[in-house]
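Note that one protein chain of the assembly has been removed; the remaining protein chains are unaltered in position.
Now for chain A:
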Amino acid sequence: MPAASRNSIGGGRGFGINDDVDILTEVLKRLDGRSVCVAACVCRQWSSIARKDSVWEELCFRHVSPGVRPVVVALGGYKRLYMVCVRPLLKRMTLARPDEVQLSLSLFCVHYYETLAGSGPPSSLMFLCNPVNV
């Protein structure tokens, strides 16, 4: 709670992390996926910030051209992209290269297309859920 944190820092006019939403967003953007989800459990404010797509955009493609954004947004947003596609892929590739990014977008697009069908849950990405056989 903002009041509590202000008091805890040093009484009176301290700066609380929850005062500035933009700073908080910038901080959360630099976390990994699991930490963002943990952060979302802290309080209502943190939860609403953690749900912002811009946080997930950073998570997905840290160094990719902004032209990708409208497409990702149209296909369901970065958070969905992360949950459905990027997170399973990160187990097997770093997603730092543009062609890896492109592949993940293509897979995401097929997934979105399946949701358009409306006939049951989309399943084209289920093969990603299997652990890698070593």
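A few remarks follow.
Definition applied: a residue touches a chain if its C-beta (ideal position, glycine included) is under 8 Å from a C-beta of that chain, and two chains touch if they have at least 3 such contacts; residues count from 1.
Just so we're on the same page, contacts and distances are computed from a predicted model.
Comparing "WD repeat-containing protein 54 isoform X2", "High-affinity nitrate transporter", "DELLA protein" or "Proteasome subunit beta type 3" against the UniProt entry of the hidden chain yields the protein name "DELLA protein".
Although one chain is not displayed, chain A still touches it through residues 67-68, 70-71, 74-75, 88-89, 92-93, 98-100, 102-103, 105-107, 109-110, 112-113, 116-117, 123-124, 126-128, 130-134.
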